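Written out below as structure tokens is the structure these notes cover.
Only one protein chain is missing from this complex, and each of the others stays in its spot.
Labels A and B are assigned to the chains in the order they are written; within every chain, residues are numbered from 1.
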Amino acid sequence: MIFHPGVLGLVTGSLIVLVMAFFSVVLGIRIIIGWDITKSTAGQLSLERQTYLVSTVMNYVMGFQILSLFLFVYTADDIHQLFVGAMCTTGSLNANPIGWTVLFAKIIIFFLCGIWLVINKLDEMAEDYPLVRFKYKYLTALAPLMALEAYWQLSYFLGLKANVITSCCSSLFSDEGVTVASSLAALPVDVMMYIFYAAAALETAMLALLIRKSAWRILRYISGVGALVFFLIALASIISFVSIYYYETPVHHCPFDILQGQYMFVGYPLYGSLFGGVLFAAGAAVAEPFRKINSLKTAVDQMQRKWTKLAVLLIIIFIIISTWPLVFSTFKAYGQN
Amino acid sequence: MRGHGRVIEYALSTLARRKFKNFSVAAVFSFLIAVLSSILFLTHAYKTETLKLLEDSPEIILQNMSGGRHELIPVEYITTLSGIAGVGKASPRYWGYYYDSLTSANYTLMAYDENMQDIKLLQGRMPASEGECAVGKGVADIRQVGMKDDIFLTLGTEQNVTLKIVGLFSANSAILTNDLIILTKDSLIKFFNMPADMATDITIEVNNPSEVSTVARKIRRTFPNSRPILKNELIRTYDNIFNWRGGIVLTMFFGAIAAFMIFVWDKATGINAEERQEIGILKAIGWETADVLYLKFWEGAAVSLSSFFTGLILAYVHVFYFNAQFLAPVLKGWSVLFPKFEPMPYIDIYQIFVLFFLTVLPYVAASVVPSWKAAISDPDSVMR
Partner (left out) sequence: MDAVIRTEGVSKVFNAGLADEVRAVTGVSIEIRRGQITVLKGPSGSGKTTLLGLIGCMARPTEGKILVEGRDVAKLPERFLTSVRRQTFGFIFQQFNLIRGMTVRENVMLPLYPTDIDGRQMVRRMEEILEKLELSSKRGVKVGKLSGGQQQRVAIARALINEPAVLLADEPTAHLDTKLSEDLLNIITTLNMDGKTIVIATHDPLIYDKPYIDNIIEMRDGTVREASLL
């Protein structure tokens, strides 16, 4: 199994990320211990310069993380032939249930990395680097999670046995099943649509309001939590109705197939805008408590406005892409349920 | 944002000013990517070709077993098989291997039946009467025969046959037809001296694809000595074999990649005096460390992406226009008469993605620390 080119790519990628992350942690610990912004010693100067290295490395790690998320899904799709009953990514993930853990871990790490970059960005905007210790402690906590993810990924691929009889999206995301996924698929399309559009409208409205009233603290926090809730609702909606409109089949609920060429790779802008929008909305909320730090006040204001705008833009793009086939496809899901 | 655009421009002009140094890195990197891509492209082409052929093959092939070995199967089984629920059409196949001592090659001899009409002929037709045959490209080449020529096969004094070639298979999908000789059923039975009422195996079509394994179980219960081979199993096995072959070669190739990374590291850390001076000037006139890092990032991106695409194009040409001449010997090896395989050109986003992961990302990772080292030089270094 391990000799599949895609698996080799993923494992290599994870190794590189791990080396980079732990390298950053070592530098980070040095910074946590030795940092003193009031000194102009050679040691302090060298620490300051190391922060550039960590920033660069973490930017790369984030890039890797995004690519590896897609490559993982893609690879799982490519190896589905090996399993009886598997017809796509879902089947391959079911063949060794830790596959789902890997997928979720990759998504969570994506957001945690994104949040780190948010904090880092703010910190670099203040002359006294007020968050420097905090962000490296955060990083030190994040790295083991990445190691865990890499380990899970490896054991997923090592644990895959060809010929395992597995269930595919048609059964996992079917209306009859009893799993969480299948109950999502079984939700009446119209109910799910109401929830989705209500959540989308609410979240967009909150964010739009926050572009004007940047300092509205409570709303800011609600919009942050709201972004995560919206993320889950959006995923459920993709399974429940967006997918079937793109596939034009009432029973095909797979959230992965839309990444394929036969659907014009529409999954990439779809997930890209969703992940990006949610990250920016959440990032703006994470920035909120740092407003209390004097040297960060203007930076927080400035970045929150920028991120909120980006979040609104991306979420609107996501809504347009999800709604597109509902409006323009001849397929109708109503009356099925 | 405007600033970023200008830094990118500057990065490109810097690369252009140092053509030779950058060209050497790009050339080596392109070559490595070309080799790596060729491996992936070729294995993938083999794989898809084989799988495409298997797709048309019957759901189940039933073999008779005796003492754990493949035996001839009684044709009368078909009557019983047709009675099993879910079984569509069942038909006997007659075929065998023939070792030609003249050319030291193995041929596959197969009796013609109407299912074969799908196989594309380059020219001519399928054999219709005794003494006629259609042959694959490989056979025709190795025996140096063409249309209307005779081909003589012998298994000793009794079993001789002289066949007139009335059809030639086209080169496409040569993987299956290359070593093939198709002759009429009677000629084949006579040549192999097979007992009457026996066939080599039986192909079974199943009406509902999702019931294949149930049907196979029923068949096994009815004929305990038989072995049903499922198409899905075959597909999986082939899939695995090709991935495995490709992976092994890739793994061996990793040594080369690692060596290259050291080379990159060396090139990048060994920034010459002129470059060091230039970065010093940039820092002195007001470029910030992050700007220089950005510059270095774009230099690396330009080199690695252009090498990446050059490598991909080279591999594409190598595999699809020159039939992977330099690589095929490594990956083939299961038949003396290995098909002169001409892969169908294709572009697969997934493979490009994987290749990117295996080449560009390690390159980028290897260049982080050296670029940073260059970028943190003191702004006042040029004043000393």
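Note that in this section contacts are C-beta pairs under 8 Å (C-beta built on N, C-alpha and C of every residue); 3 or more make two chains touch, one makes a residue touch a chain.
Keep in mind the model is a prediction, meaning the values are calculated, not measured.
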*Among B:64, B:289, B:307 or B:367, single out the residue that touches the unshown chain.*
B:289
_Applying the definition given at the start, please give the residues of subunit A touching the unseen chain._
37-38, 40-42, 45, 48-49, 124, 127, 129
*Contact footprint on subunit B, counting only the chain that is left out*: 1-4, 6-7, 10, 13, 17, 278, 280-282, 284-291, 294, 378-380, 382-384
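In this text, only the chains that are shown with their structure count from here on.
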*Provide the C-alpha centroid distance between subunit A and subunit B, rounded to the nearest whole angstrom.*
34
*subunit A touches which residues of subunit B in the complex?*
40, 51, 213, 232-233, 235-236, 239-240, 243-244, 246-248, 250-251, 289-290, 293, 297, 349-351, 353-354, 356-358, 361-362, 364-365, 368-369, 371-372, 375-376
*Complex contacts: residues of subunit A adjacent to subunit B*: 2-10, 12-13, 16, 19-20, 49, 52-53, 55-57, 60, 64, 67-68, 70-71, 74-75, 78-79, 81-84, 162-163, 261, 265
